[in-house]
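Heads up, one of the protein chains got dropped from this complex, but the rest are sitting where they should.
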């Protein structure tokens, strides 16, 4: 077994996808940012006109998806046909959960774009709340589902997903 | 208590830092990417000429620090005077740990740059290993230490840092 | 009637265009920058070897078209097959008129790229002339024509185009 | 009189500002996007949970201010200490008015950043509403006020500002 | 004979490629950076754990290929299907040779992407070695081979390639 992003001599390269079919490809990723209960309350109040933290984090995540190939060195540049970000306050977990769905019609998958969208969304929440809660933690950022392409339909095993009750 | 990134009427803005002193500011952030033991072995072998995953992730993290203000909407653009990324394989935790130190001489802190560097480093590891391990998870991405500026020296309470034995 | 860039719950998303046909799409946009007659004279002299304001604004507009999806949050990233910028001094109106034509073969239209090209061209003229005329105004930036895609061929009603005598 | 962005031989250059004082510099710019009354109503309803057009346009404008030197060829790269965007529905004018305030402590002014923020905000409103109103027009984008630096305090003459009743 | 990047009136434009076939297109470019023998020795030792100059230059070149249309004004934005960078120490020539291969399935060629990758790779080597050798020179950066598209298969005449013994 070897890592495909390296040649036999160990040099990094952007893998040749020229012979892959241009199919409908979709990926869903998720992640959490954990915080003090008071911080989560401030975010929830934002929905009532005091500063829409989640609205801004959603926009940042969508824009972040478009910057993936600029950030991840060996990632192929891609046209995206859809990006949606779902952000949900989870008081029982003292967390905001972010879920990103990304689609393309192309020769490579979009799991990197979905993960990047989650990361930038969570990072943006951190930025807006850091003055009141420096100890927040971004966690369990991972792929949930992936379809299209040679590797078929992949779904994360529910059992391993302990954070998501 | 209110979020400083919003005006009284709830509108987002880039906070005025024009009256803050331009001092030496430093931040350290960390995070983990958890994976199958076999995946970690492949990364460790990379140090022996089969593809330097960590070397590429380090470069990506350094470049990612420089893109922070492009990604995080309300983040101030900053000149950085130092960026260092430490990546360590942790076989006992089936994880790679990333730690980023960032410094500036300026009017705002660099915790966002340190966190962004960690995220882009971990994301790059994910990208290079995803063909063999789609279930990897990026976790416990958080600020470790921060100094300079009005808020003084902040250090994360060791106790809460359970992932770091 | 509702805005398509939002889900039913009011969340912004990048609209799914995956099922749209990849057709030849074209858009033309225009706009004016109004200025003092002396400023316009300086620009006109530029054609005679004293500083080619319009040549630089044209290049900036073409490059700006390529940055549209970086700037407009919900805009799809696109490959462009053609960008042309026409800049014309209009002494009777104390203005420079900019007209941008953009084409693609793709799943979404290019009106945003055409409008963005016009804005960046005009902004670049402002930049180069601001030292002599701070009061310039960029105005009547709008779509002129659009073809390709489901919405068919759209042409701006001549009557409403009062600035263009 | 000559344009400072060109050398005596007519070549464009980024003007030397190395000897200018690093002072507090501020600029305010404004602009309008005119639309059908029904479109404006949709935007106003957005404040009530149906899609926050103005919130997204505000974020886009702030991010746009940070990209100014990437877009305008001869513009100096700058650190910004403050960016604020005010967006106001003006039913009497069938328009949304955008006003951007930008500040820096530096060697050059920030009028380009303020104008760029206005343009990107308006462009983002256009993008989100174009499916219902293709004929919108962005207009009267101009500098309102500028202070700091050698040229002193400049305020646009109220009389010429006919759009702003 | 005329330059295709200009209209008949001499205005620059991004050439219309909308009617070109989307075929497999490939380009190979090369270039050298010449240096003191001691500098080359330091680079060669890097492979043995003292700092992997070539590994970082390779990543920078791959990322540089993706930024080509951002840098070269009239260049079409492109999806790339493959990028590979070969870097070789050439003690007999006191140089490192860089060779970049780029592929796409698209309507325009990728020679600009290949050349840009070479330039950014060499520039990155310069950056990392400049503290010990300020006099390095980047030289003979040129297209080696190009295939796909109307112009057919082009190969640089071996005779003219004197640097490559």
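So that you can tell them apart, the chains are marked A, B, C, D and E in the order they are listed, and the count of residues begins at 1 in each.
By our rule, contacts are C-beta pairs under 8 Å (C-beta built on N, C-alpha and C of every residue); 3 or more make two chains touch, one makes a residue touch a chain.
It should be emphasised that the depicted structure is a prediction, and the values quoted were computed from it without experimental measurement.
Give the labels of the shown chains that the missing chain contacts, considering the complete complex.
Looking at the complete complex, the unshown chain comes into contact with B, C, D, E.
Give the residue, chosen from B:17, B:35 or B:83, that touches the chain omitted from the document.
Going through B:17, B:35 or B:83 one by one, B:83 is the residue touching the chain not shown.
Using the touch definition up top, pick the residue from B:58, B:76 or B:156 that touches the left-out chain.
Candidates B:58, B:76 or B:156; residue touching the omitted chain: B:58.
Just the residue numbers, please: which parts of subunit D touch the chain that's not shown?
7, 11-18, 69-70, 73-74, 76-79, 106-107
Of the residues in subunit C, which ones touch the absent chain?
The list for subunit C reads 52, 55-56, 59-60, 63.
Counting contacts across the full complex, list the positions on subunit E that touch the omitted chain.
Residues touching the hidden chain, for subunit E, are 1-6, 10-12, 31, 38, 42, 46, 49-53, 56, 59-60, 63-64, 67, 70-75, 111-112, 115-116, 119-120, 123-124, 126-132, 134-143, 146, 154, 156-157, 160.
Throughout what follows, only the chains that are shown with their structure count from here on.
Which of these pairs, A-B, C-D or A-E, matches C-E in more than half of the residue pairs in contact?
A-E
Any chance you could list the residues of subunit A touching two or more other chains?
Residues 11-12, 52, 55-56, 59-60, 63, 67, 70, 73-74, 78-79 of subunit A each touch two or more of the other chains.
Taking touching chains as linked, do they make an open path (line), a single closed cycle (ring), a hub with spokes (star), an all-linked set (complete), or other?
Basically it's none of the tidy shapes, so other.
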